[in-house]
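Only a single protein chain was left out; the remaining protein chains are all shown in position.
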Amino acid sequence: MEITLWHLLDSLLAILLLGLAWSALSGTDLKRGVVLFMAFGLLLSLIWARLRAPDLALAEAAIGAGLSGALLLLALRDREKSENKAGQPMSLLRLATVLLMLLLAASFALAYVTAVTSNTGGRLAGLAFGNLEQSGVSNPVTAVLLNFRAYDTLLELAVLLAATLGILALGSERRPFRRPGVLLGALVTWISPLLVIVAGYLLWTGAHAPGGAFQAGALLAAAIVMLRLGGMTSEQLPHQLLQGWLLAGGIAAFMLAGYLATFHDLAFLQYPAGWAGLLILLIESAAMLSIALSLGLAYLGGSPSGWDERSSRGKRS
Amino acid sequence: MTELLGSLFILASLAFFAAGSIGLLRLPDVHARLHALTKADNLGLGLLVAGACLIGGHLLLALKLLLVWLLVMFASAIAANLIARHAMKDGEES
Partner (left out) sequence: MIDMDTLLLTAAVLLLVTLITGLVRALIGPSLQDRMLSIQLLGTGGVALLILLGLLLKIEALVDTALVLALLAAVAAAALTRRETPHD
């Protein structure tokens, strides 16, 4: 097998990935670890792009780099500088963990090589591409997520809602940030609307190009994070009832579309012919808002302070 | 012809990115490194965008690339300032 420049590119990316991962986890300073973890997320997005997976690259850039990093930083926020040191588990545990990780990595590698080299029947991608015209969209990823495997996506949204309910039940939100300075204020003023516009753009193009509800929702959540960093308080969020509707809206849209099908003697979530494109767009819009609000409330860290008394137990400092 | 020009732009942009990284390694403290990083890398990105517009071909792509470059310049200008102030405050506190 000849060594091409592609191999060089891939090897460099792999070495960089491992190097960043190692340095993020090693060392005791937690804040340093979080910063390197965010860099790791950015690099992972680049790798997805290299692997010809732009949908994944979009999602990873939004979630891995921005949102996860912001959440981790929030966790470190109120601790004293001296507390932000990682604990040192005992050396036997560390050795066991390393061995387990190596075993997992070897299993993954074996599974991947077997899947790629052996001829075990048709690939699912062939099926997906074959039925693409009837799906109502022309982006195969969206077709799989919102049509062929719509049931899985519905369940994923339910999992997300369950997680959000758990966060809301944890107690009141974290205290907001104070007024920002001029520079940060300018950044927030310009970037937040851009995030909203690009989110809408991704939702729209998700039908025929990489994009879709998850990426758009993550970008909207990033806008909420940005506004929060700019000092937004929960009074400026929508009314509690509206928030509840938005959170449940994705699942509701799915269920409505699913039951709409049964009225026409079709199976649950079997979109009627010709309606698939429109239904997918409506479901994706609702799902985008649900995902955005779920992730945004996760960043707030609990139920917003304006909510009913019975839903906020135990104020955080 | 446009492809040749585009390639020249891209090669020039590589030189600026290299300059940025060298500055990052050799300059003495974080404020100086910010200069190297923000200015050299953004100029490198601008040249790359110019080259990509020539190679890519159509107008919509060129407009998107231009938007990306302007956004990166705006965001990194503010981010560099924010990081520098963060470093300054750290220096005062310690």
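Letters are used for the chains, namely A and B, taken in the order the chains are written, and counting of residues starts over at 1 for each.
Definition applied: a contact is a pair of C-beta atoms (placed from the backbone, for glycine too) under 8 Å apart; a residue touches a chain by one contact, two chains touch by 3 or more.
As the structure is a prediction and not an experimental result, all values here were calculated from the model.
A.B. asks: So which of A:Val144, A:Ile167 or A:Leu202 would be touching the chain we can't see?
C.D. replies: A:Leu202
A.B. asks: If the hidden chain were put back, which residues of subunit A would touch it?
C.D. replies: Where subunit A meets the chain not shown: residues 5-6, 8-9, 12-13, 15-16, 19-20, 23, 31-32, 35-36, 38-39, 42-43, 45-46, 49-50, 52, 54, 57-58, 61-62, 65-66, 69-70, 73, 177-184, 187-188, 191, 194-195, 198, 201-202, 205, 209-211, 215, 219, 222, 225-226, 229-230.
A.B. asks: Touching the missing chain, which residues of subunit B?
C.D. replies: With respect to the unshown chain, the touching residues of subunit B are 3-4, 7, 10-11, 13-14, 17-18, 20-22, 24-25, 30, 33-34, 37-38, 41-42, 44-45, 48-49, 52, 55-56, 61, 64-65, 67-68, 71-72, 75-76, 78-80, 82-87, 89-90.
Keep in mind that, in the parts below, only the chains that are shown with their structure count from here on.
A.B. asks: Report, in whole Å, the distance between the mean C-alpha point of subunit A and the mean C-alpha point of subunit B.
C.D. replies: 28
A.B. asks: List the residues on subunit B that touch subunit A in their complex, please.
C.D. replies: 71, 74-75, 78-79, 81-82, 85
A.B. asks: Using the touch rule from the top, collect the residues of subunit A that touch subunit B in their complex.
C.D. replies: For subunit A paired with subunit B, touching residues are 183-184, 186-187, 190-191, 194.
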